[in-house]
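What you see is the complex with one protein chain gone and the rest in place.
Then we have chain A:
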Amino acid sequence: MMNFRATAATAALLCFTAFGASTAFADGEVNVYTYRETKLIQPLFDAFTKDTGIKVNVVSASSGLEQRMKAEGASSPADVLLTVDIGRLDDAVQAGVTQPIKSVVIDEIVPAQYRDPNGHWAGISMRARVLYTSKDRVKQDKITYEELADPKWKGKICIRSGQHIYNNGLFAAYVAKYGEAKAEEWLRGLKANLAQKPSGGDREVARDIAAGKCDIGIANTYYWALMMNNDPEKKPWAEATKVVLPTFEGGGTHVNLSGVLLAKQAPNKANGVKLIEWLVGDKAQKIYADANYEYPVRAGVAINPTIAGYGKLVADPLPIAKIATNRKAASTLVDKVGFDN
C-alpha cells in the first residue's frame, strides 16, 4: 500500500501548489488574461508596475480565455483581456464577458476605426499583413492583394494555413470589401498560385523564399524585423527577402490589432482602466513598438526604424469591426475552396 510518508509529503505539496498561487484579489493589483505570450508583454507590465505601483498578475493561453471568463462568471478574477487578433476581440464581446471601457483618454488617443463602436474594446497596436518577396526574383515593388490571384504568380506563392487567424483576418477583409462570391473566386486564384500546401508559420515563408521554393510569401510585418534584428541564425532568411506593403485596389494595407477589453465583473476595475489607459500612453506605445515591431496605434509615436524601412504604411480604412463580422464567412470559404488541402 501507499507509503504513509509519501502520502503526507504529497498532500503537503498539494496545499503548497494550491494556495501558493491564489493571491488574485489583493489591493493594488490588476489581473490580466492574455493571448499575448507573457514573455513578450512582461517588460511592459514591469514598466507599468514601476510607474503606478500596481502589481500585474498574468495568465496567458492560446485559446479559450473568454470561455474561461464566461464560466468563472461573477467570481472571475480577470480585469483585463488582451488579444492579438480582431476575431478574439469579437469573441469576447459575443461571449458577454466585457463592459464598455468608458475612458476619455482612450477615446481621444485611439482612432475610431480601431475601437469598438460600443466601447467594449480598443486597439493598442497594429500589425500589417504584408508580402515578403525574393530580392533576386521579384522586381515588382507595388503589388495589390487582388493581384495575388493573377496567374502570373502561378507556383510562386507561399502562405501558412488559410485557417490561421492572421489569414482569416485578411480574407475577412476581402469578403467585407467584395462580398463572398468575389472573395471565393480570389481565394481559388490564390490557391492555384501556391508553390506548396499551406503549412508552417510566417517565418518559414521567408525561409522558403530564401531556399528558392517560392518567390512571394504572405506574412506579418514584425516577423521580418525580429529575424533581421534579434535572431542571427534567421537573419539570412530576412536578408534574402524584401518587405512589400501591398494594398487593396483603392484601399490601404490590411492591418490587424492587438487589443484590450475590460472584464464585465472586473474586481479591480479602476486598476484595469488605468492599465488600459497606460497601454496607449507614449511610453508604453514606444516600448510596444520597439519590443514587438508593431505599429503604434497612437499618433505621433515614432515607428521603429526597421518597420519604417518598409515604406509608409497606409492602413486600409475599413473599420475593424466590419472585418470581425466577416471572419466566419472567410473561414467557411477557406474550407469550401479546399485552401489547405
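Heads up, the rule we're going with is that a contact is a pair of C-beta atoms (placed from the backbone, for glycine too) under 8 Å apart; a residue touches a chain by one contact, two chains touch by 3 or more; residues count from 1.
The rule we apply is simple: contacts and distances are computed from a predicted model.
From the set "L-lactate dehydrogenase complex protein LldF", "Hydrogenase expression/formation protein HypD", "GMC family oxidoreductase" or "Iron ABC transporter permease", the protein name that UniProt assigns to the chain left out of the figure is "Iron ABC transporter permease". Residue A:Arg327 is the one among A:Lys191, A:Lys274, A:Arg298 or A:Arg327 that touches the chain not shown. Residue-wise, the contact with the chain that is not shown comes from A:Ser161, picked out of A:Thr49, A:Ser161 or A:Gln265.
Of the listed residues A:Pro198, A:Gly217 or A:Gly259, the one in contact with the hidden chain in the full complex is A:Pro198. In the full complex, chain A makes contact with the omitted chain through residues 1-2, 7, 10, 13-14, 16-19, 21-25, 31, 37-40, 57-65, 67-68, 71-73, 75-77, 87, 90-91, 94, 161, 163, 165, 168, 196-204, 207-208, 210-213, 223, 226, 231, 233-234, 236-237, 327-328, 330-332, 335-336, 338, 340-341.
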